[in-house]
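Removed from the display is one protein chain of the complex; every other protein chain stays in position.
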Amino acid sequence: MRDVYAVGIGITSFTRLDYPLVEIAAYPGLMAMRESGLEKIDHLYVANMGASRINHQTGLASAVIDNLSLTPAGAEAIENGPASGASAIKQGYMAVASGLHNIVMVIGAERMREVNNLEATDYVATLTHPMAEYIYGVTLPALAGMFTRLYMLKYGVTARHLAMVAVKNHRNAMNNFFAHLHEEVTLEGILDSPEALTNNPIVADPLRFYDCCPVSDGGACVILATGDIAKKAGKPMVRLAGIGQATDTHAVHDRKEPTDLLAVREAARQSFKMAGIEPGDVDVAELHDAFTILEIAESEEVGFFPRGQGHLALEKGETSLGGILPINTSGGLKARGHPVGATGVAQAHEIIVQLRGQAEKRQVKDARIGFTCNFGGFGNNVVCLTFVKEG
Amino acid sequence: MEMSIYGYKCIKCGHVQYPYRTICKNCHKNNHNEFEIVPLPKKGKLLTFTHLYAPPSDYEVVSLGLGIVELEDGNRITGQLKIDQPQIGMSVAGRVEVVRRDEYNKYWGIVFYPA
Partner (left out) sequence: MAVDLEKILRPPEAELPGFPPKFVTLASGEDMVIRQVSRDEIPDILPYIEPLIRVERDFYHIVAARVYAELLSYYTHRVQDEYVLVAQINGELASVVNGRLVNNDLGMSYHTMALRRGLRVGAHAFAAKMEYHMDILGQKEVLIVAESPIGFRRWMIEYKLEKRFHIPHELGGVPSWALTRELFDRARQSLVVGRRPVPEHLLVRAKTAILPPSDPPTPPTDLLAATRSMYDSTATALIEQRRRLGDI
């Protein structure tokens, strides 16, 4: 198995984009090729969830490869719910590591706002179990609400802690040009003031509006290649050192302990083992905070903090930009945005930017090991990636 | 006519699973369709709940009560709640009713009331 490096990266703004999905996918691909100096690729993977239903486009990867004028290179679309991005990176890794290809482009793209908000929410709800959850009107926020209620009861997490995640991530996003939301939020505005209930209404109690990520359009790209090609590109060498993936029951009610995210635990364990590092070695991480509770829960399950103490670390500022383990320096899904298929690739993009030392105002000093957790469905399919800086 | 939600009892090991799985989660030994259909109990304990204020477009209500219940036989089920002040741990009893309607179809599922 050969070592695999990130050679080029590209990203669009995550916002409401007035461009067709294929172009939202192509633009970061163009950016990545220009910044790496590459003019050809061997293969393309496109991570996406909604193309066929929301954007009326099947065979997305075939459309994108021609839009980039990169035919006859092979191309496939990868769908793994919200974990599509990291899954596509995993496929790219396997292609290069196995020797099948030398240069693989991985793009994640989504254009959710081509349809109205109700349609988009309903579409994401199709991730749930059809007969045991979907027919009841269960949506992902509903599952997150039920999960949060139990988590608060078991570990003492409060609405204040959830709001702190939102405040932190919004502040981080102010330094991220590509983020969806460039608006700081304050605890006063979303929790304490008399008008907080109108500013921050309940979505699925106890989760409120500012606990849920926005609906975004966007695309991101990472080009993976062998060490020789990476050296020629002249950028700091960032190696994809560890990959882990695990699944859990489809219906959330089937989980033995409903507050456990076992798929996260196992996927992270595999990823660290493959990279040969411990959770404590990580300098910067992108966790999947589609709901603010998930950043707290994942930070425990992957092993950064003891079980039930993630919210205490948050309180102490350990996961803020100046803390010992900054989480979601990009703003996370909460403020950077969550175009479903693009998120996994965008998380990798942020880690690569950090490890290269290009993060400017949101740079984590001397970051050498980065980690991402891409959470599919409601925790039933999780892919974790570990990146390591070399030299 | 009283309706029930059905669980699937593995012919090989007797484990009742809900929802349906092609391979029995307990023994992994069954062949295709080697399940007996058994009605699930309707009484249980409320494990967690939420009120969804942004329900899907098929629902014209302001909020939807949803919960996870642990039934008397140990199986868990997700259902709608028609309970004023739900409490974790309370006893609930279910009835099979129409839980969702779209343009052409009715979908039947379990709705829990205070026991």
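Points to keep in mind about this one:
Labels A and B are assigned to the chains in the order they are written; within every chain, residues are numbered from 1.
The rule is simple: contacts are C-beta pairs under 8 Å (C-beta built on N, C-alpha and C of every residue); 3 or more make two chains touch, one makes a residue touch a chain.
What you see is a predicted model, and the numbers here were worked out from it, not measured in a lab.
Touched by the hidden chain within the whole complex are the displayed chains A, B.
Of the candidate positions A:146, A:164 or A:190, contact with the hidden chain is made by A:190.
Contacts to the hidden chain, counted on chain A, fall at residues 16, 18-21, 23, 55-57, 111, 113-116, 118, 181, 183-186, 188-190, 193-201, 210. Within the entire complex, the positions of chain B that touch the omitted partner chain are 60, 62.
Operating definition for what follows: only the chains that are shown with their structure count from here on.
Spacing of chain A relative to chain B, judged by their CA centroids, is 32 angstrom.
Of all the residues in chain A, the ones that touch chain B in their complex are 118-119, 121-122, 125, 129, 131-133, 135-139, 141-142, 145-147, 149-150, 153, 201-207, 250-254, 258.
By the touch criterion given at the top, residues 18-20, 47-59, 64, 66-68, 76-80, 88, 99-100, 107, 109 of chain B touch chain A in their complex.
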